[in-house]
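What you see is the complex with one protein chain gone and the rest in place.
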Amino acid sequence: MNKTPYLPEDATILKITPMTERETLFEIELENGNTLGHQPGQFVEVSVPGVGEAPISISSSPTKDGNSFELCVRAVGNVTNILHGLKEGDNIGIRGPYGTGFPVDELKGKDVLFIAGGLGIAPLRSFINYALDKRDEFANVKILYGCREPCELLYEEEIDGWKERDDIEYLETVDRCPEGVCWEGNIGVITTLIPGIDIDLENTYAVICGPPIMYKFVLMELDKKNIPDERIILSLERHMKCGLGKCGHCQINGSNAEYYVCQDGPVFNYADIKGFEEAL
Amino acid sequence: MKIIKKDDLDSFVDYLIGSDPREVVGVKERGSKYAFDKLKSSKELRLDYDVTILPPKKYLLPQRETLLKFKSNDKIKTEPVNEVNGRIIVGVHPYDLIAIEQMDRIFSEEPEDPNYLKKREATVLIGVNMKNTSERCFAGSMKTAFTQDGYDLMLTDLGGKYAVEIGTEKGKELLKKSGVALADAGEEDKKMIEEKKRSLTFESKINFEPSDLPELMKSNYDNDKFWEENADNCYSCGTCNLVCPTCYCFDVKDLMEVTLKEGSRIRQWDGCLLEHFAEVAGGENFREERAQRYRHRYMRKGLYLHNRFEDIACVGCGRCSSQCVPDIADPAEIFNKLKEGKI
Partner (left out) sequence: MKQKIKPKVAFFDLAGCEGDQLQIANLEEKILDLLNLVEVVSFREVMKEHSDDYDIAFIEGSATNDHAEERLKEIRKNADIVVAIGACATIGGVNSIRNKQNHEEVGERVYGDNAELSELYISWEKAKPVDAVIKVDYKIHGCPIDRDEFLHVVESLVVGRVPNIPDYPVCVECKLNENVCAFEREEFCVGPVTRAGCDACCVNEGTRCWGCRGLIDNPNEEAHMEVLEEYGLTPEDVMKEFDLYFTWQKEARENE
């Protein structure tokens, strides 16, 4: 048989955990019994035969127990909508993992400031849980997480655990809270959390993931904090059709360089893409 | 170098059509234009053509190609598909041979693309030096009018006879097996080839060295006014992408039979000029404006693929230019204007 990178591995949905109206967490295992072998920040192409493929970032840490991995999926297109209709035990296809992950080794011994907006928590959670599982390999860990409304917060139970830990700092906020919803936390966009945090300028890396509009404002705030561009890591969303650096859909450019997000990213050092009008 | 009489070349092509198990395709008339198509007889072959509507990339990266097949009973079974037909392509111009060499580099870069590479392996390329050039061809100034490699055999029309250059063992075997009569080329023949090459003229050209293109493009990335003005009449129809011998972007989509029991995953040529090319699932479009998409194509031709593979990804065939209905896609004109600092 031809070996082709376009052929997905058979995989089974072990567990489905609805999280919000639009987002569901899928626990998935490859049928060949292998672990996925991913790095935090990488993505897979999820295949539903007859419907298509969608690139989805891996939301679990490679340090998680067992062979399975987790994807947090927002129902936003054909593949993701159909996924939301599947049941535990159903089969899907998986290609990957693809792309470059977060530079976990480079960040060892450093302070890490995680900033997640909305669904951006999904890829960051992979790194956050990695850092929590290997807590002594990293210095200070701070997590900032923002959503539009309280009902959109993901991983609530797990985050309750983060809140209780005294070896990390966790802050969350919502842009707004509709009347009648119980919310005692912060209200305001995520950038409002940044001025108040203490940063060791010599030792801090910021790791960011969120919608395009969030990057713009978060980067402005981080600039005010004088965090150098080389110590800002971010993850970009593009529609990778092949995942192999061929189909051209995820290419981003500036006048100096161009990247295939599926191969050169989705995780980038901000210094490498700063000023790319197509990147952010 | 060998010499083959015109009649013997016809017999050679007819021999291939009749006896070789591979499909033989070549340049034929299509309306007032030319196209690569299956040959039934050497009489159909037009080695004096100027340019074809589509480049021969369609045989290596077909317009639509099945990657996977699905069958569903209790459980869905997925099988990889790679439809490889052995094929002899007759009459490929040098600029298209150079474009194929670029595609070879792209698809053999890790992770390799077996759907392209297996087709490429099963292909024999018989090139022909240009006898006529199309009005918009500027291969001369792009240094793509001639090539020393990328072919299995290369023909040059010397009037009543052809010079045959043997590029590979594959090409040599093909000639040998056919038993076609060949003579060794003499000094006169070699002179004649040089003369033919010298006398080839192009109506269009770039007025500078193609190696200057990457710098030129880099320094004009932010020349918004230029890109906006020139993209004003762009239809975003993707014609310039689709007819380009070095454009290889594709879309991947699934098809289903109405029985819902069978389906397939296919890839289809796509183009960065099309409006939704850089759109993501949430609706965000990272090249929303016509001018951004228009610029992207020239950047890819002159700069991006050069950064990645050291290739100038425009071979000067002129297809984009001649097939653009509003006539705004002539790279020679755009490159020259940029060089001269005009809008």
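For reference, chains read A and B in written order, and residue numbers begin at 1 within each chain.
Here is the rule we use: a contact is a pair of C-beta atoms (placed from the backbone, for glycine too) under 8 Å apart; a residue touches a chain by one contact, two chains touch by 3 or more.
All figures in this text were calculated on a predicted structure; none of them were measured in a lab.
Partner chains of the missing chain, restricted to those shown and counted over the full complex, are A, B. Only one of B:72, B:223 or B:307 touches the chain withheld from this view, namely B:72.
Here one chain is not drawn; of B:54, B:200 or B:216, the residue touching it is B:54. The missing chain, though absent from the display, is touched by one residue of B:91, B:150 or B:263; that residue is B:263. Where chain A meets the chain that is not shown, the touching residues are 48-51, 77-78, 81-82, 85. Within chain B, the residues in touch with the undisplayed chain are 30-33, 35, 53-54, 58, 63-64, 70, 72, 76, 232-239, 242-243, 253, 256-260, 263, 268-269, 271, 274-276, 290, 323, 325-326.
Methods note: only the chains that are shown with their structure count from here on.
In terms of their C-alpha centroids, the spacing between chain A and chain B amounts to 39 Å. Per the touch definition, chain B reaches chain A in the complex via residues 67-68, 70, 72, 75-76, 78, 80, 82, 106-107, 109, 111-115, 118, 218-219, 221-222, 248-256, 260, 263, 265, 267, 270, 272, 277-282, 284, 286-287, 292, 296, 299, 304, 307-308. Residues 1-8, 10, 47, 49-54, 76-77, 80, 91, 93, 211-212, 237-239, 241-242, 244-249, 251-258, 278 of chain A are the ones touching chain B in the complex.
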